[in-house]
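Omission of a single protein chain aside, the complex is shown with its protein chains in their original locations.
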Amino acid sequence: MDGLDPYIACLAGSFALYLLLRRGPLVMKLVGALLGLGTMGWLVVICSEVVPGEVDPARNVLFLVFATIAISAAVRMITHSRPVYAALYFVMVVMSSAGLFLLMEAEFMAFALIIVYAGAILITYMFVLMLAQQASEAEQIDEAPLYDRFAREPGAAVIVGLILAGTIVTASTTGLGQLPPPVDAATVNTANGALLEQLPNQYRDAVLAADPDLVWPPEGADSVPPIQWDADGPYVHVEGRDVRIDEEFMPSNTQHVGWSLVASFPASLEVAGVILLLAMFGAVVLARRQAEHSEDELRVDAGLKPVHTIEDEEGGA
Amino acid sequence: MMTSTAIRIAELVPAVPPVPVAEVVEATSHWWAGFILWFPLISLVLCGLCAAFRVRSKLPAWITIGSLACSFVLTILLGNAEDVPERILLFEWISMEWLGGSFVANFALYIDSLTILWMSFVTGLGTLIALYASEYMEPDVGKGYTRFFSGVSIFLFAMGCLVMGDNLLMLYLGWEGVGFASYWLIGYYYRRPEAVAAAKKAFIVNRIGDLGLALAVYLIWATFGTVQYNELMTIIQSGDFSEVYEGWSVKAIPYLLMLAAFGKSAQLPLYVWLPDAMEGPTPVSALIHAATMVTAGIYLIARMYPFFLLEPASLHLVAWVGGLTALLAATIGMAQYDIKRIFAYSTVSQLGFMFLGLGVLTTYGAAYHVFTHAFFKAVLFLTAGAVMHGFAGQLDLRKLSGLRRMKGWRIVAWTMFVGCICLAGFPFTSGYFSKDAILAEAFVTQGPGFQVLGWLAIFTAFLTAYYTFRVWCRVCAGPVHYEPGDELHDDDHHDDHHDDHHDDHHGEHGFHPHAPRFAINFVLVVISVGALLAAVPYFMPNEVEGIKGGWVADMVHGSSAASGIPGHPDHPGSLSDSAHGDGHAHHGTILGMDPHSAMYYISGVVGGVGLLLAFWLHLWRRQDADRLRSWLLSRAWIRWLPVAMENKWYVDEVYHALVRAPLWLLGHVFHAFDRYIVDGLLVDGTSRLPRLLGRWFQPLQNGLLQSYAVTMAGGAVLIVLMMVLMMQFFQGGAVQ
Partner (left out) sequence: MMLQLASTFSQLSLSQYLVLSSLLFVIGLVGFLTRRNLIVMFLCTELMFQAAAIAFVAFGRYWFDFSGQVFVIFILTVAAAEAALALALVVLLYRRRSTLNADDWMELCE
């Protein structure tokens, strides 16, 4: 059978990467780029052959665009001889993966990624790069340092990458047929309703928006009535009648993430905060430039007489 | 014959008369009996406190003497209490029960008449000898004084456990305890290499015997399911163990016990430690290595006598080993010059007599001899100690003479005389009666070669009389002459040999012997009177019919040591005799006479002849002794005899060749094995392996970040591959 397809595709992709990494004529690099793009297409085909399931064509196009940008930018990032450009290409990878996040309806994470990665982390990298390149740039403006211009042992690295890629790609294509089918609407609705019941204000707004005359929360009830679903959408059975709830009051992705973060991982959240704080301390302590004090200065600070003064006095006597 | 009978349990059991186990009561009224044990322990603790507070007086001695005296008084009180045998629970020690078995060994006392007999002379002599030692150890006040008396205390405690224990485990505890105390006290002069070597020798040789005891205890428990005397005697008495009797274990138990007894009581082949043990202080030699501890083996066999009766061949072996040891030790003792060594060999010899008595079925004779021997041998050692103390360690009988004519030494000379006549078995002394009981029984009891053994024993008695009075005649009689030994402890005895140089015309270097003072003289007199009085029980009426010996016999016959030995005078013989109910059929004779009456004359004559020989050769015509010696040495055919005797029959050398040298060789082989195989190959090899691996993988640690990353990626690949393979394996081909 064609069980070898993923491996061959990985081999081709690796060869393309090798062509892009090695020192050679521009033509070969173009060949490499084309080969890489072709390989990406082939991989998509392989996926659709091996893995069951349907995809939305419009979304598929967007996915292909973002994926191409991401991989191209990533390849360019590791092949570019100027670290600053590499960082900029990495920003491009981050942007395109934010797009992919949007495609996966992870809106909050998409924008958080842009803000934190592209906005904060990468800027830090840029600062350090500027700081570091300053001296060498001044001497040779057009040429990056030698160690940035030539990849070290691209062949060996590509072989390692090939092995890893072959394994992961095969695993993530062939094994997925065993997964249960994707979540259906009922599951999503239940999850949305369950979260809405946890948000009293939003729940009240949703109910009152549909029927302002209602007394909410219902008197004499220990808990709010559950959200139910039928063919027309969500509704609440209250005061003997069904109150329709507008879809717009359903919890958003951000609410889901926030709830999950706070309700499921509170301790991890705290630990993450501590890690950030310690990293900040560490960075401050490490990067601080130590002022060199002489022994006499230290003695003076400690309230003692400077040593050389004593020696001078003795020498004078 | 004995061996042909007594094999079937059905025949055997009727032969075993009631062992006094049924009447054992769990006594609560005599709770204070525990203090017989606790007093030495308290004394030990107080001595330890004395050491901690660096007491530089004789306080430890008085503590020890006082507590031992209390123990003695309690023992006598306990003996007067009528309801022995009894069992006194001190505290629960080990008590385990499980399905189908149990192991109970409480810290309890088993008080019967045998115990009382033993404890009375152990504590009594212990008190007196501690009193003696309070003066004898004077030079060590503030140095080793406390150590010495704590050793004595721990010895008395352990000996109490051994003798009074309710079970074999306590006996084992005491057994090891006295061994430890013996080691402690032999090595008292730990600066002297000889003392250290002797201590080690005693300890190691005793280990062999202790192994036997440990195995015997295990085996007894495995066979009978208990180690308590009471239960054991009940089982044996009921005969309710016929299924195990057929097995090997019941036959093996007495031999293992015998091994233990031979180790502790210095019999062939394990006697070699006892003569060397004389390196310890003399009171220790008197107390531990003459009077009390070495009789623990006798006690063990007497206590476990029913086990020996189940395997009569073991008793024959006991008799023969005892008799041969007695002879061998006596011949060695004849040719020694060191007084303490002579007495040590005589101890070995007399212990041999006791084992002979056990073997020929007179536990009474053995116990009586233990009792009398404890007194007269203690006297002899203590006098030897006094001599050693006064003459700066001089113990060579060739260099001492005429002690009884010296001022201040008469008590020593005459108490030594008392000890000597008792040891020699001179008529109407205590040793005479106790030895006779054994010698006569050797002719009475039927056994393999017991007649020969009896004659050997009589010959040994003759030798005993000779070498005993050889010592006395040389040291105490004759013209006054002495040379000091090499232990001139100047710092302790200024007044003795710095003040008067002028009136000293005997010794060199202005040496003046210092005569013993009150404590030593008092103790010597008391114990020698005791040695003489020890003959009295023989004439006293006793409850058990037919056997003379007064309350000593009563006490022995009231205990488990008497089982199998009929109390009737017409049945003094062996097991088979009493089993058949016809003693006369196999009653042995000596020269056609009844052994009991004949032995009075024979042993009296033998003792007298030996005594006269000694007087002739060593007092009246001392030159004859030298002439005899040179005559012996000049004749080729006989020369080996005195030489071998002087060299102790080369037993130590033979042991060295047979045991120590192979062990030495083995030790070196093991050392080489340990060094080259274990250390070199295993230990160093294991450490070399990671080094080798490290050398292979060292290139990975090259400081290149990328190479580390490759390694990590390789690991990740491996993990992913493993997961994929596992997934396919478990889910049956996910690819399809």
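Letters A and B name the chains as they come in the text, with residue numbers starting at 1 for each one.
Here is the rule we go by: a contact is a pair of C-beta atoms (placed from the backbone, for glycine too) under 8 Å apart; a residue touches a chain by one contact, two chains touch by 3 or more.
Here the structure is a predicted model, which means the values were calculated and not measured.
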Next on the checklist: If I consider the whole complex, including the chain that's not displayed, which of A:77, A:207 or A:224 touches that chain?
Outcome noted: A:77
Next on the checklist: Just to verify: which one of A:19, A:160 or A:224 makes contact with the chain not shown?
Outcome noted: A:160
Checklist outcome for this item: Touch with the missing chain holds, among A:25, A:52 or A:212, for A:52
Checklist entry - Touching the left-out chain: which of A:4, A:34, A:61 or A:188? => result A:188
Next on the checklist: Under the stated touch rule, tell me which residues of chain A contact the chain that is not displayed.
Outcome noted: 13, 17, 21, 40, 43-44, 47-48, 50-56, 59, 63, 67, 70-71, 74-75, 77-78, 83, 86-87, 90, 93-94, 97, 100-101, 104-106, 108-109, 112-113, 116-117, 120-121, 124-125, 128-129, 131-132, 135-136, 145, 147-148, 150-154, 156-158, 160-161, 164-165, 168-169, 172-173, 176-177, 179, 181-183, 185-189, 191-192, 229, 231, 233, 247, 250, 256-257, 259-261, 264-265, 268, 272, 275-276, 278-280, 282-284, 286-287, 289
Item to check | Where the missing chain touches chain B, by residue | outcome: 701-706, 709-710, 713
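Everything that follows uses one rule, which is that only the chains that are shown with their structure count from here on.
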Checklist outcome for this item: Separation of the C-alpha centres, chain A versus chain B, in whole Å, is 88
Item to check | Parts of chain B lying in touch with chain A, wherever the complex brings them together | outcome: 706, 710, 713-714, 716-717, 720-721, 723-724, 727, 731, 734-735
Next on the checklist: Going by the contact rule set out above, which residues of chain A touch chain B in the complex?
Outcome noted: 3, 152, 156-157, 160-161, 163-164, 167-168, 170-171, 174-175, 177-178
